[in-house]
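Everything on this sheet refers to the single structure shown next.
Of the protein chains in this complex, one is absent; all others appear in place.
All chains are identified by letter, namely A and B, in their written order; residue positions are counted from 1 within each chain.
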Amino acid sequence: MIRTTGKDAGEDGDENDVSSTTDIADQRAAGRARIAARTLRTDRWWLPPLLNLVGLGAWVVYATVRAFMQAWYFVPEYNYLTPFYSPCVSYGCVEQAAHFGRFVPDVPWLPFALISLPFLLLFRLTCYYYRKAYYRAFWGSPPACAVAEPHGKYTGETRFPLILQNLHRYFFYIAAIISIINTYDAIRAFVKADGSFGLGLGNIILVANVVLLWAYTVSCHSCRSIVGGRLNHFSRHPMRYKAWTFVTRLNGKHMQLAWTTLASLAITDAYIMCVSAGWIPDLRIVG
Amino acid sequence: MAKHDHHFRVWRGDAEGGQLVDYPVEVNDGEVVLDIIHRLQQTEAGDLAVRWNCKAGKCGSCSAEINGRPRLMCMTRMSTFADDEVVTVTPLRTFPVIRDLVTDVEYNYVKAREVPAFAPPAGVAPGEYRMQQVDVERSQEFRKCIECYLCQNTCHAVRDHEENKAAFSGPRFLMRIAELDMHPLDAADRRDLAQEDHGLGYCNITKCCTEVCPEHIKITDNAIIPLKERVVDRKYDPVVWLGNKLFRR
Partner (left out) sequence: MADRDDRSIEHHSYDVVVIGAGGAGLRAAIEARLQGKRVAIISKSLFGKAHTVMAEGGCAAAMGNANPNDNWQVHYRDTMRGGKFLNNWRMAELHAKEAPDRVWELETYGALFDRTKDGKISQRNFGGHTYPRLAHVGDRTGLELIRTLQQKIVSLQQDDHEVTGDYQANLRVFHECTITELFTTSPGPGAPAEERRIAGCFGYFRNDGRFVRFDAPAIVMATGGVGKSYQVTSNSWEYTGDGHALALRAGATLINMEFLQFHPTGMVWPPSVKGILVTESVRGDGGVLRNSEGERFMFEYVPDVFKEQYATSEEEADRWYTDPDNNRRPPELLPRDEVARAINSEVKAGRGSPHGGVFLDIASRLKPEEILKRLPSMHHQFKELADVDITKEPMEVGPTCHYVMGGIEVDPDTGMSSVPGLFAAGECSGGMHGSNRLGGNSLSDLLVFGRRCGLFAAEYVDALGGLPQVASGDVEAAIERALLPFSSATDGGENPFVVQLELQRTMHELVGIIRKADEMEMALKKLEDIATRTRTVSVEGHREFNPGWHLALDLRNMLLVSLCVGKAALERQESRGGHTRDDFPVMDSDWRHVLLVCRGLGEDDVELTRKEQIPMRPELFDLFELDELKKYYTGEELGGHRTEPAK
């Protein structure tokens, strides 16, 4: 048996030997084992939060740039409208793209889809999955399981502003309405400017995106509760039980859907941007 | 039987202080971390304190942190480590240490006492309880809990913030409240107390409880989030509020 000489554990060359900023004296007072290392995890626990940070950060940058670009959002010939500009309600919108009228002043600092983007953002910001992802990746609260967080105080979602996370359900209702609008856009895109039926790669992308958006929206934890989770007697509500079972199955894939829809939104938008800007032609199948 | 050598580091000490002690150990095929700890007890460290019972992952006594990860020692097979990997075993960090790998888990018993018990339905005699399988399944999942308190230990709300222990009951007991709230015959409404007395809001659903659960209970997705949603039903949802106003009263 070889005794180590360090006063406290973790001082003998542990790679994660970063003292946490939490009040160690306080924890000692509570009689906890005095282990100074912030974590003794030996795996690459920092990788997932880092990937999340990079992934979410990149998407936010792209989405912000595109939302304020006010250009290349519509392909008039094929009626392709990017979801980032739907519904297009600014006076700056091309008339053909404004399926629901135009009533917002056309100024550079207002996105054309002013009435939907904030809610979509809030829907995802309050989403139970994204909360996990950004609390861990952006706020380090905690960075990973059993890794000390770098904050002296923590009150979670008990007070303003984070108590507003409880409003997720409102944003779910609105997101469902927006998904209907996106669906309408995707269907409209089958009718070309000349009124005839058309089918191109853009349509396939738009439809795939809408299907994924629905899957993400329906798989939401709030939705799961509303359709049936709030019941205590499934047996008395067989239809709602079926719906709950279906949503539960989708809900298991909520994380995957959250990331897939981020990708599908970006791909859809980028494709329409490219076609709209004339950088690439749409790959046509019919018409 | 194949044997090979391993390097163990075990935290020895008590509330006054302690250190990681190195032990070279011999490992046989099929052994788990608890076997090695027992061998140390029987040979060179007769007074090494460790809590254990069933050795089959059913009682939840031998919780510890192995290479920094909260785990049951009896369910951590030595074959999951590379031969040259140092295996570090430390006590749960969130609770006061008694000695070596044994911690004082009283916090959990205090919190358990504060969750109002099952409220039997009025007028239903024993033997006349009728419940459908689909209605009990959700609560049954939560009753798989073996009370190893790994979730309580991992949850950063108390792990990193001793001061939150007063206000926050931890995943185990939020799940217990969810279990009772979903019980088809429980007569009490537990939504207000979940938020006000047990600190449901402290949970920021970062899911470490689910990650460490040896019973693979989906604590966050199936218990805590639905409980949060039930609180929303009661306190924050305008549609439900309107529906209740129009159709029930």
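The rule is simple: contacts are C-beta pairs under 8 Å (C-beta built on N, C-alpha and C of every residue); 3 or more make two chains touch, one makes a residue touch a chain.
This is a predicted model, so every value here is computed, not measured.
Considering the complete complex, the chain that is not shown touches B. From the set B:I66, B:V87 or B:V102, the residue in touch with the chain omitted from the display is B:V102, counting the whole complex. On the side of chain B, the interface with the absent chain consists of residues 1, 14, 28-32, 34-35, 41-42, 46-61, 75, 77, 79, 98-100, 102, 104-105, 109, 112-113, 115-118, 120, 126-127, 129-133, 136, 139-140, 143-147, 180, 183, 186, 215-216, using the contact rule stated above.
Heads up, the rule we're going with is that only the chains that are shown with their structure count from here on.
If you average the CA atoms of chain A and of chain B, the two centres end up 29 Å from each other.
Looking at the complex, you find that chain A touches chain B at residues 1-4, 6-10, 12, 16, 20, 22-23, 26-27, 29-35, 39-43, 128, 131-132, 135-136, 141-142, 145-149, 151, 153-159, 162-163, 166-170, 173, 221-222, 224-226, 229-230, 232-235, 241, 251-252. Considering their complex, residues 11, 13, 15, 17-23, 44-45, 65, 67-70, 85, 88, 90-91, 93-97, 103-104, 132, 134-135, 154, 156-157, 159-164, 168, 181-184, 186, 199, 201-208, 211-212, 221, 225-226, 228-233, 235-239 of chain B touch chain A.
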